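Removed: one protein chain of the complex. Kept in place: all other protein chains.
Right after this comes chain A.
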Amino acid sequence: MEKNKVNIDQNETVIHVDDVSKSFGDLHVLRNVDVRLYKGENLVVLGRSGTGKSVLIKLISGLLSPDTGNVRVLGETVNELDDRELRALRQRIGFSFQNSALYDSMTVRENLEFPLVRNKRNLTRAEIDKEVEEVLEGVGLSQAINQMPSELSGGQRKRIGIARTLILRPDIMLYDEPTAGLDPITCLDINSLINEVQERYNTSSIIITHDLACAKMVGDRMVMLLDGKFERQGTFQEIFDTEDKRVKPFYDYNFIV
């Protein structure tokens, strides 16, 4: 399943994680990490559990701040922004959480409306409804609009979570394990959705995944987090063309065993 060619501008960096380190107590999660995301690109981040992939995107969205180094997003240094500037920047970043993080006291409709109503206060009721229906149709779940999150399956929740982040039409999307725990057909749907978002809105995305089929399908470029650093970068072939014992099992597990 080959990816369509997309327009990537290597001269325009939308995210630059610049020499960033992050520890929790004695646990050094990221050590002088340096990685860039270019305009219009899908960057896949690979790495074992607990290596700090989620921490990386939390640094990018300002949920955590780096111990040293800088995180630059769309020309702004995240760790230097005040509340108001950070809020403005966050509206341009979509964050799809590993566990969906749907608001479980609200219906699907209210979940989707929430970012819209809160950030664009001059929209009319009709405009809001239209946006909600459109984005819900995009993830193929129009029928779920009045359900509560607790009534949905894991895969449906994930799609609603992605829909909720797409509704603000972000310039950057951060997907934390979008296909984890889903059946192959839903995985394919989600991968297509990720590519569609990239093609249609020229969104730049970071996709964290353990699923190499997903990585292959959506990624323009890949980086692998090993011992707190991005030691390997490149295309799918380049990453796995190695006998490194920390890398090879990823491939073997996904495609051979």
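Methods note: contacts are C-beta pairs under 8 Å (C-beta built on N, C-alpha and C of every residue); 3 or more make two chains touch, one makes a residue touch a chain; residues count from 1.
The criterion applied here is as follows: contacts and distances are computed from a predicted model.
Of the candidates "Acetoin utilization protein AcuC", "Ferredoxin", "3-methyl-2-oxobutanoate dehydrogenase (2-methylpropanoyl-transferring)" or "ABC transporter permease protein", the chain left out of this view carries the UniProt protein name "ABC transporter permease protein". The residue from A:Leu56, A:Val73, A:Leu168 or A:Cys214 that touches the chain not shown here is A:Leu168.
Here the missing chain is touched by one residue of A:Phe95, A:Tyr175, A:Phe230 or A:Phe250, and it is A:Phe95. What chain A contributes to its contact with the hidden chain is residues 58, 61-63, 83, 87-88, 90-91, 93, 95, 97-99, 101-105, 114-115, 118-119, 121, 164-165, 168.
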